[in-house]
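As you look at this complex, bear in mind that one protein chain is not there, while each of the others sits in place.
This part shows chain A:
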Amino acid sequence: MPTADDGTNRADPAAVRTAPAPHDGAATSEPAPPAGLAREETASQDAAPCAIEVRGLTFRYPGAEADTLRGVDLRIEAGDFVAVVGGNGSGKTTLCKTFNGLVPHFWNGDLAGSVRVNGRGTRKRSVAELAREVGYVFQDFGNQLVRATVRDDVAYAPLNLGLADWRERADDALAALGLEPYADQHIWSLSGGQQHLTALAGALALAPGILVVDEPAAEVDPVRAATIYDHLTRLNRERGVTVVVIEHHAELVATYARSVVLMDRGTVRWHLPTAEALARTADLEAADIPAPQVVAAARALVPEVAAGSTPVPLTVAECTEMLREAVRGLPPRHPFGEPAQIPAGQGTDGAVPARRASAGRDPDGAAAAAGRGPAGPTVPGAGDPASSSAHPAGPGPAAPIAALRGAGFSYRTVAGPRHRVLDRLDLEFRDGERVALVGSNGAGKSTLLRLLTGLALPDQGVVVVDGRDTRGVTAAELAGTVCHVGQRPEQMLLQDSVRADVAMFPRGRDLPDTDELVERVLERMDLTALADRDGRLLSGGQQRRTTLAIALAMRPQLLLLDEPTSSLDLRSRDDVIGLLNDLSEHIRCTVVATHDMHLVAEWARRVVVLDEGQVIADTDPASLFARPEILERARLLPPQIAQVGAALGLPHTALQVSDLIGMLGIPALADSPDASDAPDAVGPKEEHA
């Protein structure tokens, strides 16, 4: 692999020579320096060099046809907490890789302009040398870990660099992130969140003054994402570490970052303090970063915010305060929450009744009543799995498609004892349901999905799918009934074109209308243009779409999806949610295991909460978000809008910004986000019966 060679030497020497010029040029060429940062920092710029200074940086990957970075100018002050945002392909990751010298020392493409870290250029310094100043945590952090145990891995970089105090450094880094209990565990036995912290500790062991973390929240549950951000915040405050994160989630940006860099097609559009940055909703929308819900709500409901005369709220608390002011004296239009309070576009065809109907399935029953309106008609029998399983399909309860009866699953660990993942579960999945399976990492969500496919067999009880005990049929025979889309889409792409992958199942079974079916599915999933490309080389969002197309072509009755929205930017995520809504016409029951509470709020009708192998709640999204004890136990974080609603003391849980607007009874301002937030209008079929 390339290291430093002619690519570096070829670089424009003029840029290096001009680099030591006074910084003011950079400050003025910046559309807006991070003005809201501590004033003394701005004042003392001359004294202390800023952490990272990028000037006129243009970079093209070797063999690429276009520049990935085009004339980037950027200053990051020491001690800042910067979020780099932007759509897929905007050059965020490439920019961050210039900070630690991977560009241009490792990726030695064409480079012009300069990058200076702590006042010194990166061209003459090796990546390893820069690693002591810039720590880097990759997006797929699991592959960053190269040693067998946590302690070894954390000590790896200091050892390589020959630092005599490597042991203390490793211990420090482990202690700083609370990893001591795991220090002697094997890397592969860690959960995703622990692996992420290990990768972070490995970077921290060199005590860098700058830390770059690529998408810290992409693959972990919301509470663990918050844990990582809390660690970063503490490092930033207590140790003065400059933190740069690449982030898609505007909520996290709003909560943790002090300034925001917007990347757009290889350039920095602006670098602004967070409040100002988030007020520029149009720019963010254009870069596929929808505003956080608190910002959207405030813009829709508070005229001063919409006009730009008041800064946007960044946290739930700020938003609540602002809205409380705004609604003071205005009694809610519909204090008891009849369906009419839900804005048009929702609730006309059963969406709301469905939520209410399934609410009765709480195992502990009592708390479910809270947050449920009196008006919602209930589906008879849906609340009682025991009684309904006796009825066949027809008027009345929907037929169960799959059921777990006292089902459990355990596996043997390397150390010897068995680890129980699921413990005597009783669950039914019925016709027309949209089920979200939530819970912390390791709660047993993926295992439950595997049990339903027949790929794993229960060691307690039975799993019945489509009337057949999974022990009695092979997983291949069940494949026509149950389709499982795993967490990593590329694992499902087995053929050399999208079309061949979609056709694989129907062709393998010699179904008569295979060609027509495949074309129809490709058309529907908007994949016709990509049909002859190799699916494994597509972007993350396109790969997701391909896997959904594969699933659709299998025409399953039960569709199981594991984390369909993880690692996607928000535009692709919304696409996936939209597709899921479309799919409900074709698939009788969909079960999604997810950490994404927006997906839960916008798509699901029923939520099953797993914790340590047990179902601790089985309800609808609105009731779930109204139950703090369950949320805390399962490490769930409701969408901001639900938190605002709860803080305002609204009688019902708001699932979307439009719900909140409706409940508060304030006529929404002109640019209200209803349009983009409007929920699906597709109701489950059984509601019409």
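Simple rule for what comes next: contacts are C-beta pairs under 8 Å (C-beta built on N, C-alpha and C of every residue); 3 or more make two chains touch, one makes a residue touch a chain; residues count from 1.
Note that contacts and distances are computed from a predicted model.
> Look at the options "Energy-coupling factor transporter transmembrane component T", "Probable glycine dehydrogenase (decarboxylating) subunit 2", "Exodeoxyribonuclease 7 large subunit" or "Sulfate transport system substrate-binding protein" and return the one that UniProt uses as the protein name of the missing chain.
Of "Energy-coupling factor transporter transmembrane component T", "Probable glycine dehydrogenase (decarboxylating) subunit 2", "Exodeoxyribonuclease 7 large subunit" or "Sulfate transport system substrate-binding protein", the absent chain's UniProt record names it "Energy-coupling factor transporter transmembrane component T".
> Tell me which of A:Arg324, A:Arg471 or A:Arg520 is the one touching the absent chain.
Checking each option in A:Arg324, A:Arg471 or A:Arg520, the one touching the absent chain turns out to be A:Arg471.
> Among A:Leu159, A:Ala207 or A:Val223, which residue is in contact with the omitted chain in the full complex?
A:Leu159
> Of the residues A:Ala51, A:Leu74 or A:Leu102, which one touches the chain left out of the display?
Candidates A:Ala51, A:Leu74 or A:Leu102; residue touching the omitted chain: A:Leu102.
> Which one touches the absent chain: A:Arg120, A:His186, A:Arg524 or A:Arg571?
A:His186
> Could you list which residues of chain A touch the chain missing from the display?
Where chain A meets the chain not shown: residues 1, 3, 97, 100, 102, 105-106, 126-131, 136, 138, 140, 142-149, 152, 156-157, 159-164, 166, 186-188, 202-203, 411-415, 453, 455-457, 459, 469, 471-477, 479, 484, 486, 490-494, 504-505, 507-510, 536, 550, 554.
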